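Shown here: the complex without one of its protein chains, the others still in place.
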Amino acid sequence: MGEVASQQVDAQPARTGRLLRVLKQLLRDPASALGSAIFVIFFIVALIGPWIAPYGANEQIPGSARQAPSIEHPFGTDILGRDVFSRVLLGARDVLTLAGVGTLVAVIAGTIIGLVSGYQGGWLDEVIMRLFDSLLALPAFLLALLLLGSLGPSRNSVLLVIAVVYTPIVARVIRSVVLGVKTRGYVEAARVQGETYPHMLFREIFPSTLPALAVEAALRFSYAIFLVASLGFLGVGVQPPSPDWGLMVQEGRANVTQTPWALIAPAAAIAIVVIGVNLVSDRLKSILQIPAELRR
Amino acid sequence: MWRYFLRRLGFLLLTLVVTSIIIFLVTRWLPGDVARVILGREAGEAAVAQVREELGLDDPLPVQYVDWVRGFVVGEWGLSYSTRTEILPLVTQRLRNSLMLAVVTLVLAVPLAVGLGVLAGLNEDRWVDSLISVASLSVVGLPEFVTGLILIQVFAFGFGLFPATSLISPDAGFFEALPSLILPAVTAMLVLLAYIARLVRSGVIEELKQPYVRTAALKGLPYRTVVVRHVLRNALLPAVTVLAISIGWLVSGLIVVENVFNYPGMGRLFIFAVDRRDLPLIQALTMVTVLIFAFANLLADMAYALLNPQIRLGE
Partner (left out) sequence: MVNHNGPLLDIDDLTVGYRQGERRLEAVRHVSLRIWPGQSVGIVGESGSGKTTLAMAVMRYLPPEGQILSGTIRFGDREVQDLSDRDMRDLWGGQIALVPQGARSALNPSMRLGDQAAEILRYHRGLSRKAAHEQARASFERVQLGDPERIARAYPHQLSGGMLQRVLIAMALSTEPALLVLDEPTSSLDVTTQAEILKLVRDLIRGEQHTAVLYITHNLSVVAQLCDRVAVMYAGDLVEDAGTRPLYRQPLHPYTRGLLDCVPVLGTTKHEVDLRPIDGQIPGPESRPQGCVFRPRCPLAIDVCETYPPLYDAGEERRSRCHRWEGIRAGELDPAQPVPARERTPPGERAGTALDVKDISVHFFERASLPQRLRGERGTVVRAVDGVSLTLGKGRTLGLVGESGSGKTTLARAIIGLVARTSGTIEFLDMAVPPKLAGRSRDIYSALQVVFQDPTDALNPFIGVGEALRRPVQRLRTEKVDDADQVVAALLESVDLSPSYALRLPDELSGGEKQRVAVARAFAPNPAVLLADEPVSSLDVSVQASLLNLLDQLQTEHGTAILFISHDVAVVGYLADDIAVIYLGELMEVSPASALFDPPYHPYTEALLASVPLLDPDAEQREVQLKGDIPSPSAKPSGCPFHTRCPRFLGDICVEQRPPWREREGGGKRYFCHIAWDDLVRQQERIFRFSETGKEV
């Protein structure tokens, strides 16, 4: 590297440089570039959906029930005369807020618990991990149903379910990273210099968890979309008349012979978004070089 | 080895105790007034009082927990409030159906997945691998209710090969039921297939990088021998534990699949129970699933330990 050149460089660009490098690698690979594009479009649609959707989610257009796709109604209309295109657009926001916020809560809670549990060790770690092991003895979907059965189906229940189901998973991943980092020379050197607890946790250790965290967050997000959609489909998640994609598939299924488009459009939306996020998370894994034992 | 087994078993029992406490708390304590939840808002005071009595809801929580666990262990699973029938026979019959479906799914998925994973891993970054990788990523992205519906359209309505719904009679034998099992099993298999194949693939790739592979190759052994005797022996070992994890997936997958195909298994019963908020039925179903899941895990761990000399012969 050019000695002189790097002397001029400030420390900050070097750090943002890493992020840029990851993004660049992500966009160079066609599959993950496609995934990123899908995610960005989905995100934008979720943000501005209400302004670009031609009709309301539950607006029954008089005299236009069961119409096949046309310029007027790109995805057709359903049996009640609602514009499927508008419903899919508006549903994006639903999925993003439910899956996104749920994942976010799980990631934040999981990170903090994983950091503290892993760094602290001892009986605290033991208790938390035993508890999480027991939670994870329930397959994720089963735990979700159990909670929903107890709380009753609603948007808030779904949100809570995602957070509760994924927090232990995130925490375990973060903890195992922390256990690896904890014995590294630089962490021990900082401890020997009597560094404060918050400094150890958030400055010395937390940044090392970021690669694993990024991958895990992406993965959890795609599973969360999956979960929201499946619960909607089974009728135990978001309740009608929400434009929830899973729910729309369920409703569309009943009338599949009359309005197949009302089934295909939301199903395709789910598949495209989940595949998109998967493409990104899969590539992230190899870019960020997550060790094999954390790849699941 | 013996010691390893006992330790595993100990952990398992501890985990089961804590899990049962979690299940109990979620179903008894979290909902607030359990009797009201079960009977709905319109139920009369008398009926509510009767349920409180039956479930012992006025006892302190620890007493309720002990009663409930004892009941579960001795087979007194109580009444389902939505069907007004005994839970135990209801669950066992559905369990039989679900296990049939699960077995067919695993028998289809595991060999195929391992084969595809090995193929992709040995050809890392070549077209075969890319094809398998993209295909499996896509399949993982498709929820079971989407793939299930597609399969129904194509094979049931399109070609008329298999029944679209799986209304098997309660006492149908395995082979009698088999045609109705194919479509749901294939649906449940797809996600599993992709998932296991990806794990096997990364296991093979990881193992190929190990120095002992170079040692084997530089002995002058033919490529086939190097792969089969050295690489696969080590790469497929972890695949045994994958089986345990995949049972977790299978549970989730089957719940959806059974509902898509109206298959009379535990999964459909579960959704029914959640829909009616039939808490005693939910409890029983969860406990049964957890038990099966936990013992499958134990079995896989033991199989892994038996096959792995480092554990088998470890002190």
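Lettered A and B in written order, each chain numbered from 1.
The definition used in the following text is that a residue touches a chain if its C-beta (ideal position, glycine included) is under 8 Å from a C-beta of that chain, and two chains touch if they have at least 3 such contacts.
Because the structure is predicted, anything quoted here is derived from the model rather than measured.
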One chain isn't shown here. Among A:T97, A:S208, A:Q239 or A:N255, which residue touches it? A:S208
For the chain that got dropped from the picture, name the residues of subunit B it touches. 2-3, 6-7, 10, 210-212, 214-222, 225, 229-230, 233-234, 237, 307-310, 313-314
Considering the whole complex, not just the chains shown, which residues of subunit A touch the missing one? 1, 6-7, 9-11, 14-15, 184-195, 203-204, 207-208
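FYI, only the chains that are shown with their structure count from here on.
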For the pair subunit A and subunit B, the C-alpha centroid-to-centroid distance in angstrom is 23
Touching subunit B in the complex: which residues of subunit A? 31, 130-131, 133-135, 137-142, 145-153, 222, 226, 229-230, 233-236, 246, 249-250, 253, 256, 263, 267, 270-271, 274-276, 278-279, 282, 292, 295-296
Please output the residues of subunit B touching subunit A within their complex, sorted ascending. 11, 14-16, 18-19, 21-23, 26-27, 30-31, 37, 133-134, 137-138, 140-146, 149, 153, 199, 202, 206, 245, 248-249, 251-252, 255-256, 259, 270-271, 273-275, 277-279, 282, 286, 289-290, 293-294
